[in-house]
Every structure is written in C-alpha cells, then in structure tokens.
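Below is the structure I would like to discuss, written out as structure tokens.
Only a single protein chain was left out; the remaining protein chains are all shown in position.
We call the chains A and B, going by the order they appear; numbering starts again at 1 in every chain.
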Amino acid sequence: MYLDLSDICQRVGLAYDGGARLSIQGVSTLGTAGPNELAFAEAGTPQPEVAASRAGAVVVALGFSTVPGQRHLPNASPRLTFVRISELFLVPEPSTGIDPRAAVETTAQIADGVSIGPCAVVGAGARIGADTRIEAGAVIGPGVQIGADCRIGPNVSILAQASIGKRCIIHAGTTIGGDGFGFVWAGDHHHKVPQLGTVVIEDDVEIGCNACVDRAAFGITRVGRGSKIDNLVQIAHNVVIGEHVILVSQAGLAGSVTLGRGTVVSGQVAVTDHVTIGPGARIGGQSGVTADVAAGAALFGTPARPLKQAFREQSALARLPGLLKTVRRQDATIEALAQRLSALEATESASDKPQT
Amino acid sequence: MYLDLSDICQRVGLAYDGGARLSIQGVSTLGTAGPNELAFAEAGTPQPEVAASRAGAVVVALGFSTVPGQRHLPNASPRLTFVRISELFLVPEPSTGIDPRAAVETTAQIADGVSIGPCAVVGAGARIGADTRIEAGAVIGPGVQIGADCRIGPNVSILAQASIGKRCIIHAGTTIGGDGFGFVWAGDHHHKVPQLGTVVIEDDVEIGCNACVDRAAFGITRVGRGSKIDNLVQIAHNVVIGEHVILVSQAGLAGSVTLGRGTVVSGQVAVTDHVTIGPGARIGGQSGVTADVAAGAALFGTPARPLKQAFREQSALARLPGLLKTVRRQDATIEALAQRLSALEATESASDKPQT
Partner (left out) sequence: MYLDLSDICQRVGLAYDGGARLSIQGVSTLGTAGPNELAFAEAGTPQPEVAASRAGAVVVALGFSTVPGQRHLPNASPRLTFVRISELFLVPEPSTGIDPRAAVETTAQIADGVSIGPCAVVGAGARIGADTRIEAGAVIGPGVQIGADCRIGPNVSILAQASIGKRCIIHAGTTIGGDGFGFVWAGDHHHKVPQLGTVVIEDDVEIGCNACVDRAAFGITRVGRGSKIDNLVQIAHNVVIGEHVILVSQAGLAGSVTLGRGTVVSGQVAVTDHVTIGPGARIGGQSGVTADVAAGAALFGTPARPLKQAFREQSALARLPGLLKTVRRQDATIEALAQRLSALEATESASDKPQT
C-alpha cells in the first residue's frame, strides 16, 4: 500500500511542508526507515540521531532544528501523530464468518460480521456483538456477552457470564471469570467459598496474554473503560479498576482492591486486599502496597512508601556500612575522651586548690 | 430458587429464631442483600454496618448486639455457616455427557456421568472418574488419571501421565506436567536434563487459572490433599507440598522445595530451590525465602527473616536518613569536645603546678 505524503498529512491533520510529491509505503523507526517511509522524533531525541535517518520524512516536535535535505513535519504531539499515520497502513482483517470447525451453541446470538475461528467454542446463550473476532481455540462460556468490534485471542477463556464491552482486545491465553480465591477454615480443611459473582469489562479495555481476571464472590469484578492491562497480570475477585488505568506486566491485585481513575501500576507490583489507591497515583515497579494510597501519590518499595522517602532511604542504606564503622570509631573516640577527661578531673580534684 | 428460613437453619445446624416464616432466595453481602436474602456479620463487623443492612436475616457471631427489627441468627462461625447456606443455592450443573466435537481416544476410560466439552481432547489410556467435568478446549494427555467429581477448566493442559485426585478443581489455562527447568552446561550449550517424572495432585486440591505445576525430573512433584493454589503460581519440578497449604497468586516455588502441612505462602513470594518450609509457617507477600524455615515461623522480606525483625529493620530504615545527620553532628561535637579537652590539658600541663 502506498499513500501520498500530502494525503497522509491531510488525513491526520498535519501541515504539509509543500515539498515534492512523495509516495509513502509505511512507517518505521528513525534508524530503520527508508526513503519511502515515515519516522518520528520527539523533543528530546538527539539531533544527530534524527539527522542520520534515511526516512522520507520525519514527524518532529514543534521547534525541532531543521536538518538540510531532510523533510520535517512539525507537530505538537509527534508520537501520537505518528501512531495515527501508522494506523493508515493497517490492513483491516476481513470477516471470515463462523468457521465450520467452531462449536457454537444454537442458542448463542451472533451478530453480523462476527468471525469465529476453528475450534473456538461459544456456549449457550452467549451474545457476540457485530464485527467481533473470536480467534481459534477461544472458549466463550454460556451466557457471556461480548460487545461489538472486539478481538478475543486464541485460547482465551471467558466464563461466569462475564460481560465485555465494545472495542475490547483480550489477548491469547487470558482467562476471565475464573473463581476467586476464597476459603474459610473449617477446623480440618479449607472450605471453598462459593464464587457467585461475575466480571464486567467496560469499553475500550485491552488485556494482554495469559492474564487473569477472577469473578467476584458476590457482585462484580470491574475493569473500567479505557484501562490497559499487560501480560500475566492478576486481578482477584471484587477488584474495581477505574477508567484509563495502566497495569504493567506481572502486577497483582488482591481481592477487593480499588484503583482510581488514571492510576499507573508498574510491573510486578503487589497490592494487598481491600486497599484503595486514589486516582492518578503511580506505583513503582515491584512495590508492595499494603495501605491506602492518596490520589496523585507516587510510591515505591515494599512496603510501599512515598517515592522520595524510598529513594532517600535507599541512598542512606548504601551509606550504612560506612556509618557502622563511623559509629564504632566514635565509640572509641568518646571512650578515649572520657578517660582523658577523668584523668583531668582526677588531677584537678587531687590538686591542693588554694582557692577552694 | 426459594428456601424457607427455618428449613435453611435446620439444614446447616443454625438455631431458628422462631420468627415469622420467610422465603429466602439467595445470599449476599450486608450492603447489597435485600429483604429476601441472607447476609452475615463477623464479631468484628461494625455495628452500624450491620444495622444498615436490608437483609432478611443476618448470620452473626455469638453475642453480637441485637438490632431492633433485624433478624439475627447467632453462630460460632458465621462466615462458614454463611458459606454453607450459599451452597444450598448452588444449582448443580447436570452432566452433559461427551460432546461429539470432543476428541476422546478410544482407549481412554471414561466413567459414568462424565462431561467433556467441545474441542476438549482426552488422550490414549487416560482415565476419567465419575461425574468429572472436563471443559471445552482442555487437553488431557495420554495416561493421565483424574478422579471422580473433578472440574477441569477450559484450555487446561494435563500431561506427563499426571494423577489428579477426587474433587479437585483445576481452573482455566493451567498446565500440569510441563517439563521441569533442568539443564546442565555442556561446554558450549545448555544441555536439557530429561524430565522423566510425573505429578500427583491429591484429593480436594484447587488450582487457579494460568498456574503451572511441572513434572519431576525423576519421581513425583506432589500437591498434598486439600491444598489451595491461586492463579499464576509456579510450582517447579520435584516440589512437595503438604496438606492444606495455601499458595497465593504469583508465588513461585523453585525445584525440590518442600512445604509442610498448613503452610501459608502469600502473593509473589519466591522460594529458592531445595528449601524446606516447616508446617504452619507463614511467609509474607513478596518475600524471598532463601533458607529453611522452622515450623510455625512467620517470615517477611528478601531475603526472608523473622517478621518482627523485618518490621524492626524497616522502621529503623525509615530513621536512617536522620541517623546519618545525627552521627555527622556527633562527629562535629566530639571533635569540638576533643579540642576543648586538648586546650584544657595544655593549660593544665603548662601551669606551674606546685603540688606535682
């Protein structure tokens, strides 16, 4: 596919540079783009890296220094604009309909334009929205609802009458609606607490590969609109995730955790059950959050504490071995001073002081 | 489904309050239960929270204060009793038999009442116990044995001639019997150590979604009776897990780890290979256990140390930046004292002391 540079500019709202006509066949990075490809540079990209690019044109931050012979397309949001240009080159996958080797129960309601791959399974009473793709080997349980324009990856399992919104992407191997981890000790065994609730995934959510979202014990485990969840993330029963939250790979939320809108949870973070994290908070990688977090706070460490405090403690810790030596030396010095002082006091009191 | 309150009380061994007849249609939380639902409160539940409930009746701890107009059913174990009431409302899934789109080898032995979902695969010589459910897309390898009354979730893989006990639940996407991670350096490459052993899962074990239990290199990787394993947990080759152990989400046990009966391992804990953890030990979240742990011990941190010590160190660490300042100030003070002392000594020795 080729698109004319001026056409591209028009479609994404970029000012055309007025230069010669140029056919663009795709997008790439500064280092790999060829003369018929577009690349982008941010305000902070080093000038020599941009200058060395063979890209046919470069979307740059406003005010970026010109490079002789290189076509620049300045824009306030070069990365986002570049992403929008990339999308022009995406070839939409055509609907392939319901593969005859898929197992779709007759009571399932399948809207127009839905694709269901071979060996995928759609249970009784499930409802699948228009133009949604269900890839090979995915299992959609009885009574599950999936909105329009979703992509459900291969070998995904969606259970417990979960409800998935519109334009959601669930990547390969992920499970939604597994039982929450609830037991009560019954004197001689852990007795299972029936998990009777469900999962609601709102519109525009993306969930990576091999992640888990458990159904609620009662009620709903919820993932808010526009939130993005990476691979291998654990979301326990009755968690409530606000809108536009980011959960990076291998993070885990224990039961009944609440995340406010726009929270960013980095990789391998753990959040203790029933903790509430306020909107816009940012939790650093591998932190263990054990108490409620205020809106907008930045935390780090296990147990998680304010980022600045954690860094201060960390750099203090590096000085601790030296400090132990210093204090041992001080001890000796103080002891020596005390002895000298005692000697002096003895001299003083022993002397026949005429004035006392 | 409706059950009479007096009938419920009789079936779970609760003393009936003798009040008016009440039809109960289900259970819920204090906050969400309606007048035809049951809820429960523990000894520690705040009184106003209970009083505000619209539940038709509340199972409460013995001695819980009465609330005018609210029906209370006192019990020594309100949570467990509530769970048992919940179970009365579970609708048993009827056997659906072997779906014609499942692939069951002719040499597999399938007991009565077994359900096998579409696109599930049961290998040669596998044996499936009575009333067990194998959900869609699950793969049961050749020679695997599964006891009666189990639930094997969608897209589960059970391999290596593993043996699963009775009444086990294996949730979606979990793999049992994958090769252990064993290699020996052969001068110019990592040479694979053949993984020849198997896995034994004893009765009444529950394993969450997308977890992994590897086969032994030789012999058996074992999960003891009644143990409960959460989502995304890693259990390496030759691990031996005792009875009634709890392993919370994303915990990982390296090769040949042994966990005693009743151990509780919290989320994201890592245990180094060949470590033995004694019965009833409790390992705090995200800890890294690098040495054997005594029975009943409570550990925390990386490397894991006694919980109290870890907390003491943590709170000491918070005071370390201040301590660095204190010691710097002390240094100055000591230096000043030393100078003052030297001056005094000089004065003393310079003085023409008649008495010396």
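What we mean here is this: a contact is a pair of C-beta atoms (placed from the backbone, for glycine too) under 8 Å apart; a residue touches a chain by one contact, two chains touch by 3 or more.
From a predicted model like this one, the values you see are computed outputs, not experimental measurements.
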Residue of A:Gln10, A:Gln47 or A:Gln314 touching the missing chain in the full complex: A:Gln314
Omitted-chain contact residue, chosen from B:Ile85, B:Ile98 or B:Cys212: B:Cys212
Residue of B:Asp7, B:Asp179 or B:Asp203 touching the missing chain in the full complex: B:Asp179
Chain B residues touching the omitted chain (full complex): 103, 119-121, 123, 137, 139, 141, 155-157, 159, 173-175, 178-179, 181, 183-184, 186, 189-194, 196, 210-212, 214, 218-219, 232, 234, 236, 250, 252, 254, 268, 270, 272, 286, 288, 290, 302-303, 305, 309, 312-313, 316-317, 319-320, 323, 326-327, 330, 333-334, 337, 340-341, 344, 347-348, 350-352
Chain not shown, touching residues in chain A: 27-29, 32, 77, 79-80, 83, 86-87, 90, 99, 101, 117-119, 135-137, 153-155, 169, 171-173, 204, 206, 208-210, 226, 228, 230-232, 244, 246, 248-250, 267-268, 285-286, 301, 314, 317-318, 320-321, 323-324, 327, 330-331, 334, 337-338, 341, 344-345, 348, 353-355
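Methods note: only the chains that are shown with their structure count from here on.
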Between chain B and chain A, distance of the C-alpha-averaged centres to the nearest whole Å: 25
